[in-house]
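All protein chains but one are shown in place.
== chain A ==
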Amino acid sequence: MKKFNHSKFCLLLILVIALPAQAQIDLSGEWAAVFHEDSDERRPGPEMVEYQGIPITEAARRRALSWSPSLLTLPEHQCKPHPSDYGSRGPSNMRIWKEINSESQQLIAYHTRIRWQAPERTIWMDGRDHPPEYAAHTWQGFSTGHWEGSILVVRTTHLKQGWARRNGVPRSDLAEFTEHFFRHDNIMTQVVIVNDPVYLTEPFIRTNNWRIDLTQQIPPYLCETVTEIDRPQGEVPHYLPGQNPFLREHAERYNLPMDGVLGGAETMYPSFVE
């Protein structure tokens, strides 16, 4: 009879127990945003009527064309943070930390805080359900995560109405999105896939990157509203149909065709440029 090899069994046991730990790469830490991708859109910001590359519906296009940046002067609009599907596009230096059950040492949630407007977000990892449809929607939405190998996959629902691009391209409160977080040593990549039954004809996919930064300190962010322009109660800045003064500005500056800058699914693909 072959002798039972205790040392090999123990080694195998350790490997099996260690497998989840190997697969679930820790995302905690201070992460500095890397802007090598879509830098012009993300830092100075997009121009008016620059909708190319977004699979928007005709309704989204018309709504974006009626959007006036003066809307952001209204006090109620001034302190809105980016919603979580867009937060990574802005000044997105980010802290990620874990919430651990002190008894079981199980991961309850990941929390994130982003620099601009300092939105804090929770990604529940304890298997809880999403809230019912009549629950409140928030800027960060309700997020649950699970591991697929070493990739953290997050599903987010219950979002407030937001924006697909910060030049008036809308994203509705019925949208949901999925994220995939990959970590390769000191680099983290996030893939965001937004589905919006109201304003998108196809899933809208973007990626964002961060580099670990052991010296990063995210400062406090206070926002107080002020009355910038004394307007009559209820006045809402917007452009009437056909009266957007910036309609052709971006297209003419870069010598682009209007049907390109007005966006739509077809403008996402290389075949459109060709």
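Note that contacts are C-beta pairs under 8 Å (C-beta built on N, C-alpha and C of every residue); 3 or more make two chains touch, one makes a residue touch a chain; residues count from 1.
In this text, contacts and distances are computed from a predicted model.
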Expected UniProt protein name for the omitted chain (select from "Metallo-beta-lactamase domain-containing protein", "Molybdenum ABC transporter ATP-binding protein", "Electron transfer flavoprotein alpha subunit apoprotein" or "Hemerythrin domain-containing protein") would be "Metallo-beta-lactamase domain-containing protein"
Of A:33, A:60 or A:96, the residue that touches the missing chain is A:60
Only one of A:172, A:208, A:244 or A:267 touches the unshown chain, namely A:172
Listed in rising order, the chain A residues that touch the chain left out are 57-60, 62-63, 66, 71, 76-81, 117-119, 132-139, 160-161, 170, 172-174, 197-199, 223, 233-236, 238, 240-241
